[in-house]
Structures are given as C-alpha cells and as structure tokens.
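Here the complex is missing one protein chain, while the rest keep their positions.
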Amino acid sequence: MIGAINSALDVMLARDASVVVMGEDVGFFGGVFRATAGLQKRYGTHRIFDTPITECGIIGVAIGMGAYGLRPVPEIQFADYIYPALDQLVSEAARLRYRSAGEFTAPITVRSPFGGGIFGGQTHSQSPEGIFTHCSGLKTVIPSTPYDAKGLLIAAIEDNDPVIFFEPKRIYNGPFHGHYDRPATSWAGHPQAQVPTGHYRIALGKAAVVREGMDLTILCYGAMVHVVANTVAEMAIDAEIIDLRTLIPLDIATIEASVKKTGRCLIVHEATRTSGFGAELSALVQERCFYHLEAPVGRVTGFDTPYPYSLEWAYFPGPVRIRSAIEALFEDLRP
Amino acid sequence: MIGAINSALDVMLARDASVVVMGEDVGFFGGVFRATAGLQKRYGTHRIFDTPITECGIIGVAIGMGAYGLRPVPEIQFADYIYPALDQLVSEAARLRYRSAGEFTAPITVRSPFGGGIFGGQTHSQSPEGIFTHCSGLKTVIPSTPYDAKGLLIAAIEDNDPVIFFEPKRIYNGPFHGHYDRPATSWAGHPQAQVPTGHYRIALGKAAVVREGMDLTILCYGAMVHVVANTVAEMAIDAEIIDLRTLIPLDIATIEASVKKTGRCLIVHEATRTSGFGAELSALVQERCFYHLEAPVGRVTGFDTPYPYSLEWAYFPGPVRIRSAIEALFEDLRP
Amino acid sequence: MNPSSPLANRPALRLHVPEPPARPGEEASFADLAIPEAGAACQPASDAPPAEFRELAYALIRVLDDEGRAVGPWNPRLDPDRLRAMLRAMVLTRAFDDVMFRAQRQGKTSFYMKSLGEEAVSIGAAFALAGDDMLFPSYRQQGLLIARGWSIEDMMNQIYGNRADRLMGRQLPIMYSVKEASFFSISGNLATQFPQAVGWAMASAAKGDTRIAATWCGEGSTAEGDFHSACTFASVYRAPVILNVVNNQWAISAFSGFAGAEATTFAARGIGYGIASLRVDGNDALAVFAATQWAADRARTNHGPTLIEHFTYRAEGHSTSDDPGAYRSSAEARAWPLGDPVARLAQHLVAIGEWSEGQQAELERECAAQIRATQKAAEANGVFGHGFNQPFATMFEGVFEQMPWHLAEQQRQMLDEQKAAGL
Partner (left out) sequence: MNPSSPLANRPALRLHVPEPPARPGEEASFADLAIPEAGAACQPASDAPPAEFRELAYALIRVLDDEGRAVGPWNPRLDPDRLRAMLRAMVLTRAFDDVMFRAQRQGKTSFYMKSLGEEAVSIGAAFALAGDDMLFPSYRQQGLLIARGWSIEDMMNQIYGNRADRLMGRQLPIMYSVKEASFFSISGNLATQFPQAVGWAMASAAKGDTRIAATWCGEGSTAEGDFHSACTFASVYRAPVILNVVNNQWAISAFSGFAGAEATTFAARGIGYGIASLRVDGNDALAVFAATQWAADRARTNHGPTLIEHFTYRAEGHSTSDDPGAYRSSAEARAWPLGDPVARLAQHLVAIGEWSEGQQAELERECAAQIRATQKAAEANGVFGHGFNQPFATMFEGVFEQMPWHLAEQQRQMLDEQKAAGL
C-alpha cells in the first residue's frame, strides 16, 4: 500500500505543477513509512520538503498555499499528532469556502497513518477519524487496499475541498487478517495489490461491496475490512461486507440497500467506541432501515481506553470479538 | 446561571486552597460573561488570574498545576476556541492518570461557554461536546439550570479526573424557549433558579427527569432542555424529558428505563448532526431497547454546516423542528 | 546538592502576576515609557543580515517629530499628493468606524469593532505595499481595504448581513473577505492567519511569483501557537512575508503585560527566530510606511521576512461588546504619549505648507458625508435584525464545492418543515 500511495503522489506531482508535498521527514528521507521515498529527488525541494515539527504550522501553511492556488498534500507523521493542527483544520480549512462564500478555498489533502497493530503504544496507534466526520466542511477518506489507496488519494488531491486521508498503517505492507500470532502476509497475490502505474481515480463517496451476502451487512473500513473478511470466511456465514472507503460523504445508498436486504447490521472500527463513527453509522442505519432490522445494529470497536501498549492484541478488534458480535446478531433476545 | 457559576467558584475557592481560576479576561474584569466577577478581589491574583491568549498554554499550564496538586479551573472564553488546546486535553489531561498508572493526575475543570443563540457567528456559537465524549479519559458535563450549574460545577471541581464543563451561553441570563421572536425571559421565578449560597453537589453521571411521561422519551441537555420542554408543553403530548446533565459518564440506566417504558425516543442537541453525541445516544438506545422501540430513534440537531451568522434562527433547533420530529415518531412508516 | 537530596534553607518562591499601570479611577500616566526621539533610529540596508541590527527591535522608529517635521533616515519623502491620499484614507476610516459603531448602537447590526487611534497602522502599510500583495489581516485592519479603495458600501453590506452581502450573511460583521482586493477572509480565531500568510508567501516564492504577503495580529494574539509556527516557517524558508504585530496595549481587558510586554518588546519576538525585526511608532503614518516599504523591499529581493511591532494605543473599547471603563483608567487614552495618527499626519502636511486646518475640517466633513451617503445606499439592501436577509436554502450551500446527499437531505427537510409550519 505504501507503494500505491507513493505512486499516487508521483502521478499527481508529474501531472499538476501545483501539487506540493510537505511534512516532517517527508523530504530527503522519504517519510518514516517511506511513503514519499524518491519523490524529492524527482521533483525537487520546492515541491517536496521537510517541515519544522509543528503540525499547526504545517496545516496553516498548507492552507495559505492552497489559498494561493497550490494543491498541498501535507503529511501528519502519525494521526495521534494531528491534534495540534485541529484548530487550523476545523476552524480554517473546513470553513474557508463557506465563510468567504467561495472566494477562498483550501484544496489540501492531509495524509496521515492511523490505527494500531504495530505496538506503537498510546501515541502511535489512534484512530481519530470520528472527530473529523463531526466537523462540517471536511471529507474523510480511508483506503483498505493498494488499488483503492492510489485511486482514492488521486481523487482526494484533485478534490477542491479539504480531505483527511487516513492510511491504516497496519496494512501498509500486507493485508492483516487479525490473527496476530500467525505469520504476517504481504500484499503479493492480493487481487487489489496490482496497481496501474498511471493516473486513475476512485470517486470519493462510493463504498465498495467487498463480498455480497444475504445474512447480514458488515460496515467497516481500513484494516478492519481484512479482519472482517477473514472472520466471515472462517465462520462460513453469508455476510455482505461493505468497505466504506469514504466516511464523509458517506455512500448511504449502498448501505441502505444492503441492510434492507439482509436485515442485520454490524459495524466494525478500531476507534474508541463512544461517539466514534460507528455511532453515526448505527444511528443512520436504524433511522433508515428500522422496519427491516431483525436485530439491533451491533458495534465492534476499540474500547474506551487509551491505546494500551502491551495489551494491544486484546484491544485490537479481532476475530474473537467480531465472531462473537456476529453470533449475537442471530440470538433472539426478545424479552 | 452566571450567578450560580460564580457562586460555585466562590464556594470552592473559599473551601479549598488548591482551587485556582485562570483564563483570558477572567481576572480583574471578571470574564467576558462575568462568570468570575468579583473573585479576584476576594481571593487575590495568585488564585484568579488573567492569562496570555493561548488556549494550548492555558490547559498545559493547568495540567502542570494539577500535577503539582492544585485544582485548576481554567476558562476557555468560547468553546469555539478550545481546539488549540485539544492536544493538551486529549493527549495529556485525559491520558495522564492511565499512562502514569495513577502516579500523576490532572484534576482540572475546563469551563467554557458553548452553543448558539446570541448571534455570535461561526466562532462564538459552536457545540463541540461530541469530540470530548469520543476521547477516553475525559468527563463532559453540561448544566441546564442555575441550580444544576452550581451543583455540577462543584462536583466537577471536586472530581479527580479532568472534566469539560460546557455552559450553554444562550441561557446564562434566562431559560430560552426557542421562540426567538418573543421577548426574552429571565431566570426569576424559574423553580431551579433558586441557588443555595453554600456548598452542595450534584453527582456527575446522573441525569434528571425533567418531566415524566408515557408517550415518548426525549433526551437533551443544556439550552435544549428548555426548548424541548416548551415545545412539549405547546403540543400537550405526554413526553418524558430527560436532561442528561453529564454526557460522560452517561446515566444509561435512566435512559434505558424510560425508553423501555415509552417505546419511542427523540434526541435533541445543537451540535452538528453527523457523529454528534446524538449519534452515540441513538446507537445506545437501539442497542439496549431494540425490542421496545415502536419507531426509529429520532434526532433533531444542528445542521452539518458551519454556524451561519444571519440564519442563526433557521439553524438553531427550535420548536418547529422538534415538533415535526415528535410527530414523525408517531407516523407509521412501515413499508 | 546531591542529585537525590532536597536543599535546605531555600527561600519561598513567589508568583509574579502582572499589573497594568492604571485601573479604573486611577490616574493614568505613561511617564515610565521611554519615547525615543523621532529620527533617532538608524536604517540598515534592506538586505543587511538581521544580526546586524537587533537593536531596532528595542528602538522605536519615528519619522514625525513633535512639530510635525519628517526627520531622520526613515523619512520616506513622500510627495504631498500621496500624503494627502493617506490622510484621506485615515479620515475616511475614522468616519466609517464612527458611523458603523453608531449603527450598532442603533440596533442596525449586532457587532462592531473600531480601529480608533490605530488608523496609521493599516493605512501606512497599505500605501507601502503593491496592490496585488496579499493581505492576511485581523479584524482591526479595515483601513487596509479603505486604503485600497475597496467599496465601502460592500463593507457595510457585510456588516449589515443584508441582501447585498457577498458573504451571504455567513460571517460576523467586519469579518470581510475581498479576494479582488487581495484581502484574505478574516477569521474569528486569533492568529490563524499568521501561518496562512507565511504559506501563501512560500507558495509565491516557490512559484517564482513576485507578490509578497503581509499579515497582522494584535499583541495579545502573539501568544497563540500559530504565531510561533508562522515565525518558525518564515525564518526557515525565508518567506517573503511581513509579520505585523499591532501592539495597541490591550487585549480586551488584559493589558500587554499578559502577553509578555513587561519582559521585552514584541519586536523582540522576531529576534528569537533570527527574523529582521523593527519596532515602529504606530501612530506615525510615515514611520509605518517607511518600515513597511523597507520590509517589502527586503522580501521582494529574497532577503526574507520582517516582523514589525507597531506601538500604538487602542483608543476605544475592544468591540461594541465591552466597556473599557470597567478595566482601565478612562484617562489613559488621553495620556497616550504618541498622539493621534490623523492629527499628526495633518500637522505634518500643514508644517510643510501643503495643508491647512480649514482643509482638514473640510476633509473630515466630506468624508463624513461620503460615509453617510454610502450608509444610506447600503441600508437600502436591508439591515441586520431578526428578519432573514438570506434565503434559508443558502445555509447549506458552499460547505463543499458540491452539496453531498446529507446536506441536501437536511436542506430539503428544513424547507419542508418551515413550509408545513407556515413560515
């Protein structure tokens, strides 16, 4: 997936002279996860440059560059470090078009690795996407495969609104099936690992039906798509798995059609449970599919604790928890 | 309500030498809403002081003071300006106890006026409580009456965990019934406007049943409690109105019992809809009361737009929207 | 002093909490304020390394002396027509403030902020910059727009949030946005424009463009982290930007000591980053002009950013929402030793024989009349009030370039509900 992201940046840097890439360690070094490797050499220090360590400054500067007419792609080294930039993102980038009635816009794409599974502890593991979905004026995009990562990132950069692009770092190097005690797998051989070298776009706001099914609908995104798919395969249940890909704007039509068909819905994300994006999904599903639901909409999420370093695999929503939640959807709990 | 808040601070400053009050303009001037009026004169500049205009610094310094052993009560002048402090709140205050296994704590109470209704425009009207409910380790409290404001604020200051205390500025001077075109009312004569001068506590985590009823349950907090109560009175419907008072920890028992009794639930808040705390409430209610629900859980919220200055009263969730949502709960939309 | 043992007999610590020189009811005096002579500050070459003139951060660049003479190396030697044009912009700004303040008191708008006493800061700068240089102002630089000749009626329409408001009633009064005048959308969040201005300037430099950027914030706002990240980026990439700190002594009710003024100047902040830093008499339009011109030359020739502290005084309340009599001595504004910027520039024109008291009175009358006429025209488009000047549907537009389904749905639902309720 890192290669796909690098390729998306490469394609956009080559096509559009207004694209610039900036962030901590993204320049000569090519990023702590190598997402920008080789790009500075190819496009020069005016287009790809290291920045001072101030996330507030990185986003503020990117907004100013966007107002000038560039298309900055700032990187926040870990999503856990996006909070110092929150004011610039929420009060500025997200509001600029509206408050200036379209005179000024902030066409920036904020890339940031997020999520757990690499023993990063409290400050290298968080999934703060829910916060951004609550703040009007921002789009939030999360890919789950190399193919999608490239197509979505290109679409995000071409989009004229600010986009938060969270990259599930657990699956940078291979799809992860949730069994932390089994050998890691690489992307090689995955059907979505083949990434065309040129330009292509995956429209923002369109979910992917990863698996069609009749028994229940599972809504997920990022690394969880693979954990869910694997658990479903292990259970041999006929689940419809929807990879949201874009949280805002959400592909509500796909979700609604699926849940109306299956009558059951489970939501899976890594972020803490309370007021996470899963809450919004649950609310939407029951608002729109109430009369089709045969069981309460379920949620499997990170717990409402800080990310615990050494208990990572107890925290990470894995096959055990997903299986148990699926089973619960078929229990009759009628009082 | 301003007087009640002032009184709570007064009581705590007098009782506990470790309480300090700090923020922009809170000292000599007594705060832009007068919440701290007279306190500096009474307790001196070491206990109540103006600060530089850096919300990050205010909270960071308060955390350090808390670690020393004080009980700081920092004010953020408007909730819209809390974002620069988000990292200190979320990554530091909220995580300190956990990450240090209880060695260090941040017993701070962050007071901040929030919500709309005073023509404050985009940056003096927001309701960001949802964000804080998503971040583990923070408590979030929102009073709706002078009596509650004082008792809850005292409980918050005495609490050993960090508390975000949002004050609905629209009702600082009187309960607001949602009809912006009718004369403003003052607190005088309101049953909850009588505030004892001394110390009393309202436990965090306990909701108030503002009105008992059989037809439906309405969950709300802050200024919305009054708008809801008034709309219900105008409709002459037998609604049970629950004022949550504390969002985290939530009084789930009261909510669950009520919805199981009424079979219908409406959630009302000013914050933007998507991923607002209403989403969590909706998810929780349907998870716990699924088989008792006779209609989808409804939400009346702020729209997913920035707060629009001149269309404030079209944005503010008022009687028209609440009435229409209540009526919808009784329509049979079965397909 | 063993690393693990406490020290005995240490003195008790004390917390220092700043106190302003005068509170309500007290005499105000700025006697402790050392005011350097006009003409005394040296002028380095605009490409000199910042380390060579750090003392300018502690000096005060002044051109107009007490007799209205323009003196010293910073004298920009402007021709009388330009001086009169500057004076006119300042008088016009003051008349505009006056009328809009009263409009607020009359309930025609909900909020207003004057720049009384600080007109030279904006107008001196606007005259020294090119018209296409990009401005990232705070809420107290209305003078920039007026100096650039932008439509005052357009500004009033925004203040009234009326039908002709280009910003569609979406912003608090005075939060202008005028792309046509290279004037960035004003934010209600303090100092956020600082890194944005630096970013704009970096983009201009990266593109080999010729336009520079300038930004303004109050001395109180310098405490925000945004200010710091702006200075850091500006220093690291030598951005062609002018960072203006308007030190008007007050931040709502907090005097400048709460932003650090007891310990040093605000111009010294720039020294901390190795940025060229000037401290200027902000009530002296010629000094502001000269410093801005110097900084602009510096930026245009790739010598990087300049931070300018404008030493001035906020002669009125913070906004229409506060009463300054509650927190500062009412005698303070009169005691301010640097005088009134309009009077000082007029005095200079008189001193050089290019102006008279009569002409000044006439100019003030004329500007007042112009503003009143403009006000009438603006009010024909409606004033603020509980009536709605904008169609409800517009509330949902412009959040994104294209309206996503959830906003379209919310829009539809609201319109339906309003209709059903007979609104």
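Letters A, B and C mark the chains as written, and numbering starts fresh at 1 in each.
In the analysis below, a residue touches a chain if its C-beta (ideal position, glycine included) is under 8 Å from a C-beta of that chain, and two chains touch if they have at least 3 such contacts.
Just so it is clear, the model here is predicted, and its values are computed rather than measured.
K.L.:
Over the full complex, note down every shown chain the hidden chain is touching.
P.N.:
Touch partners of the hidden chain, whole complex considered, are A, B, C.
K.L.:
Write down which of C:A41, C:I271 or C:I308 is the residue touching the left-out chain.
P.N.:
Spelled out, the listed residue whose C-beta touches the missing chain is C:I271.
K.L.:
Based on the whole complex, identify which of B:A8, B:L39, B:M65 or B:I171 touches the chain you can't see.
P.N.:
That would be B:M65, which touches the missing chain.
K.L.:
Have a look at A:A184, A:A203 or A:L311 and name the one touching the chain we're not showing.
P.N.:
Of the candidates A:A184, A:A203 or A:L311, A:L311 is in touch with the missing chain.
K.L.:
Please identify which residue in A:H134, A:K169 or A:R273 touches the non-displayed chain.
P.N.:
From the options A:H134, A:K169 or A:R273, the contact with the absent chain belongs to A:R273.
K.L.:
For review purposes, identify every residue of chain C that touches the missing chain, sorted by number.
P.N.:
1-7, 10-18, 50-51, 89, 126-132, 147-149, 181, 202, 204-212, 222-229, 232, 235-240, 257-260, 262-264, 268-275, 293, 300-302, 304
K.L.:
Name every residue on chain B in touch with the hidden partner chain.
P.N.:
With respect to the unshown chain, the touching residues of chain B are 20, 46-47, 51-52, 54, 56-70, 72, 84, 87-88, 91-92, 96-105, 136-137, 139, 159-161, 205, 248-250, 252-253.
K.L.:
In terms of residues, what is the contact footprint of the unshown chain on chain A?
P.N.:
24-25, 27-29, 32, 45-46, 49-57, 80-81, 83-84, 119-124, 180-181, 273-274, 303-306, 308-311, 313-315, 320-321, 323-324
The rule is short, and it goes like this: only the chains that are shown with their structure count from here on.
K.L.:
Please identify the chain lying most centrally, where each chain is represented by the average of its Cα atoms.
P.N.:
Located nearest the centre of all protein C-alpha atoms is chain B.
K.L.:
Quick check for the class: compute each chain's Cα centroid; which one is farthest from the centroid of chain C?
P.N.:
Result for the farthest chain: A.
K.L.:
Nearest whole angstrom, what separates the Cα centre of chain A from the Cα centre of chain C?
P.N.:
It comes to 40 Å between the two C-alpha centres.
K.L.:
Starting from the mean Cα coordinates of chain A and chain B, work out the distance between those two points in Å.
P.N.:
Spacing between the chain centres: roughly 31 Å.
K.L.:
From the C-alpha centre of chain B to that of chain C, how far is it in Å?
P.N.:
The separation of the two C-alpha centroids amounts to 35 Å.
K.L.:
Going by the contact rule already set, what residues in chain B reach two or more other chains?
P.N.:
Correct list: 56, 80, 83-84, 122-123, 274, 304-306.
K.L.:
At least two partner chains per residue is the criterion; list those residues in chain C.
P.N.:
170-171, 175, 187-189, 225-226, 399, 406
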